[in-house]
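Entry: chain A
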Amino acid sequence: MSEQLIQHGLLLSLLLFGIGAAGVFLRRNLITVFMSIELMLNAVNLAFIVFSRSLGTLDAQVLVFFVMTVAAAEAAVGLAIIIAIHRGKDTLDMDAFNLMKW
Partner candidate 1 sequence: MTPETLDAVVFYFFAALALVSAVGVVAQRNPIYSAFSLIVTMCSLSAIFGLFGSPFIAALQVVVYAGAIMVLFLFVLMLLNVKTDEPHEGRGLRAVAVVLAVVLVAQVGSVLAGAGLRLAGSFDAGTRQVARVLFEPRFAYAFEATSVLILAALVGAVLLAKKDL
Partner candidate 2 sequence: MSPLVQELVIAIVKVLVLIGVLLGVFSGMTYIERRVLAFMQFRLGPNRTGPFGLLQPVADGIKLFFKEEVIPKGANAWVFVAAPAVSILAAFLAIAVVPWGGTLTLPGFLPAWLADRRIDLQLANLDVGVLYLFAVTSLGVYGIVMAGWAANNKYTLIGGLRSSAQMFSYELALGLSFVTLIMGAGSFRIGDIVASQAGGFWRWNIWPWEQGFAFLFYIVAQTAEVNRTPFDLPEAETELVAGFHTEYSSMRFALLQMAEYVNMITASAVGASLFFGGWLSPFPGVLDSGFYGLFGVMWFVLKVAGFLFFFIWLRGTVPRFRYDQLMSFGWKVLVPLATINIMLVAACTLWWNAK
């Protein structure tokens, strides 16, 4: 474990977050956007773990635990919603759900 690894770990977390954000901006398939959001959550978890190792505190690991749990709950409900709206329109393209557009 060297200090350079800490900085590079943080850089990796930042790059993963950026890639996830690019995925949310770029993709139109609902589930792919959802997966990019999960990627961003994973990047944040990595940042927490890096900070935990750097500062020597275990609070960050507890936060990672909570982030994982909430992400699991969010994934379950989000996918259920996706199933429900797919049943209505039979497509997963985000631009098709524009009923409120005037």
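Candidate selection criterion: all candidates are chains of the complex that A comes from, given by their letters.
Going forward, a contact is a pair of C-beta atoms (placed from the backbone, for glycine too) under 8 Å apart; a residue touches a chain by one contact, two chains touch by 3 or more; residues count from 1.
The shown structure was predicted, so the numbers you read here are calculated from the model rather than taken from an experiment.
Put simply, of 1 or 2, the chain that touches chain A in this complex is 1. Chain contact summary for the complex, chain A toward candidate 1: residues 1-12, 14-23, 25-29, 31-32, 34-36, 38-39, 42, 45-46, 49-56, 58-59, 61-62, 64-66, 68-77, 79-84, 86-87, 92-93.
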